[in-house]
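Partial complex: the chains shown occupy the same locations as in the complete assembly.
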Amino acid sequence: MPQFFPEVKMVKFEGPKSRDPLAFKHYDAGEKVLGKTMADHLRFSVCYWHTFKGLGSDPFGPGTIIRKYNNSSDPMTVAEMTLWAAFEFFAKLGVDYWCFHDRDIAPEGGTLAESNKNLDRIVKLARKLQRDTGIKPLWGTANLFSNRRYMGGAATNPSPAVFAYAAAQVKKAMEVTQELGGAGYVFWGGREGYDTLLNTDMGRELDHLGAFLHMAVDYKKKIGFRGQFYIEPKPKEPTKHQYDSDAGACFAFLQKYDLVDHFKLNIEANHGTLAGHTFQHELEFCVANGILGSVDANRGDLLVGWDTDQFPTDLYDCTLGLYTLLQGGGFRTGGLNFDAKVRRQSIDPVDLFHAHIGGMDTFARALKIAARMIKDGKFARFVSQRYAAWDTAFGRKIAAGKATFAEMEKYTLTQGEPRIQSGRQEMLENMLNAYIS
Amino acid sequence: MPQFFPEVKMVKFEGPKSRDPLAFKHYDAGEKVLGKTMADHLRFSVCYWHTFKGLGSDPFGPGTIIRKYNNSSDPMTVAEMTLWAAFEFFAKLGVDYWCFHDRDIAPEGGTLAESNKNLDRIVKLARKLQRDTGIKPLWGTANLFSNRRYMGGAATNPSPAVFAYAAAQVKKAMEVTQELGGAGYVFWGGREGYDTLLNTDMGRELDHLGAFLHMAVDYKKKIGFRGQFYIEPKPKEPTKHQYDSDAGACFAFLQKYDLVDHFKLNIEANHGTLAGHTFQHELEFCVANGILGSVDANRGDLLVGWDTDQFPTDLYDCTLGLYTLLQGGGFRTGGLNFDAKVRRQSIDPVDLFHAHIGGMDTFARALKIAARMIKDGKFARFVSQRYAAWDTAFGRKIAAGKATFAEMEKYTLTQGEPRIQSGRQEMLENMLNAYIS
């Protein structure tokens, strides 16, 4: 096979002093941090859609990026070349996982049967490439938002025929993910929402979405797929409103439709900020409610209002995110999938390497920082001391739900004004800065 | 008693052609719309905090508004004069309801006992004024956010002593609301959230909030209070993040802590928009999930990022909100409480009348528009036709949860590409405009 990235060799760890922009300065896959290797903590995954199928188009212009593997008029040849390129990239970068939509890896045919056939042919090649490299899917998924049939939603479409099409597509995508040994399967409802309530029956649509996910759970059992199911929150874009708007909305939905046992959340940094929450907030909410699954690692631009899907390079966000993640027990089935794309002007193949190396190095550095924060225990001690009075008999009784308003009133009448203490936010922020290095 | 608003007489309905800015042009309390009087549909309430206690302060300056009833150095005299003024205002405006925080109507004393005593004295006067006028509380509530003791939260405070104080305050506020015949009781957790996760144990705080609300439910049963409990979503301000950030987050919380049977939501327009949702969206979400309770009627400015609490005058928002509300069955215990304040430059007493008359007229007009939309049935028909295929045997089977992915695949392989139909958003928006008049 031709090399698609001949200008880049295997990306190696060379340490912080390396001047090679194509070497890792912080990510050393085998280095142990808090008793586990970096690779096991971070479980990096490359996404297929942006990295290999994305060509720099935006609402004001078509693609700017020209790739050799697109140099054929036959879609299946392009699909195969792209897959070869992808595995060359994965291997050179040294990641263990990849993520894909069904339509990323194989072109949609004129009929579902044809699309499935295309998929089967590509999956066969993917299996070979996976065997050769040891790389597996972190998760697979179905693209239920690009084709015009899904313009009004997939599981929440006004037409049950579209619902059926989506179900058929998920069925196949789940089978393919299973066949490739995927550790999970993601549902992102890109068009499950509305543009105007004037033409929408929200209650009915939510019920249909519940039914769809139950059918997925049933099918998963039927075929014995052991991967974890995730739903992925996002508030808007492409819809004006998406039902899975944030972790809170997803948790409300999962509870109402009795799906909590079957789904965890796939948190994307940029989706959180579009919903008005920090990346860490969304993770913390998931940890507090036992629904943290996986992460789509990227970064938004809070001064623009759309999903910029930039590569994660902010040490603060990554450190705080990993700090919450590690305290929540770390990843089980999930990992850090770079759902990020190079900028439209970053047209060279080498830019893909810069981008991923930057993301991996940032998270590796953040992991070491978060690990130091945890080992030192300063933040944890501060927090536990702040809540210390809840560990007294009085506090424990309340927390256990055994106290009454009458007792509270009596206590207050006797004890008078509570003593209050500084929240010490500035000192804590300084402490955090002392760890950033 | 002195008159506090001598320049304004009883506000009367004079019809759309009236040139009197202090007359209703649309709100005719006894007019029947869809079989009920306007007053029964809209259940207008005046809020005590903004309208009588608000004096125009903002983060860059103290109050600008001078009121005669504040013209005493004795806080209890001020409190009594204010109450007289308030009931004069309620009566002249012709509303049936008012809403209050404990600390709005009576000043906080040096101790809880003193505060309670102050409250008792004022409540006695309030009962008299209520008897004289027939006006009652739509709901009462406790202010658990202004006093410095609540700076780190009330039910979610790091100190159980503060939790106890808050509980004691709610106990009393609930008793007072019961005594005054209030139709409901609201929990707005203004400081139940965090400024930084560096000093916060979110999971613990959420558990405490759950315990607090269960204690409230227990106490409600104990005293036989029959009013409806509401929680009120808001995403932020004064906190960086409030746990009850939107209707979705509230519904997730209520389900997790098994409180759905005891609480409905009090939706505030401006809180919805701060969370990135339209007023109608938040109402629709509540209707779809059976948790719609009451409404804080106001309007935000989407180009600024804080709670402006302006009076509702946008016919589109009010019409669409009422359209959803009416389709959801209308208010049972709730109503439209004007949680709105005059602008800082609106310093005259008459500005309070302009503001409320404008809000009431806007909702009255919106009610008549929404009623016409419902009677004509054009929108409802469009929506039901759009989803018509879900009423076939095929659709019903799916919606009932009796279909499988295998059947869906088979259907799709047989039927081929689904037919898609225009969402007709522009036509529907034109139709809406034709109703706005």
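Just so it is clear, A and B label the chains in written order, and each chain counts residues from 1 on its own.
Convention: a contact is a pair of C-beta atoms (placed from the backbone, for glycine too) under 8 Å apart; a residue touches a chain by one contact, two chains touch by 3 or more.
Note that the coordinates shown come from a computational prediction; the quantities given were computed from them, not determined experimentally.
Summary of assembly composition: all chains derive from one sequence, 2 are present in place, and the complete complex in the structure file consists of 4 copies.
Heads up, the rule we're going with is that only the chains that are shown with their structure count from here on.
The distance from the centre of subunit A to the centre of subunit B, each centre being the mean of the chain's C-alpha atoms, comes to 36 Å.
Those residues of subunit B lying in contact with subunit A across their complex are 111-113, 148-149, 151-152, 158-165, 167-168, 170-172, 195-204, 206-208, 211, 214-216, 218-219, 235-236, 241, 245-246, 248-249, 251-252, 255-256, 275-278, 280-281, 284-285, 287-289, 320, 324, 379, 382-383, 386-387, 389-390, 392, 394-395, 398-401, 403-406, 408-409, 411-413, 415-421, 423-425, 428-429, 432.
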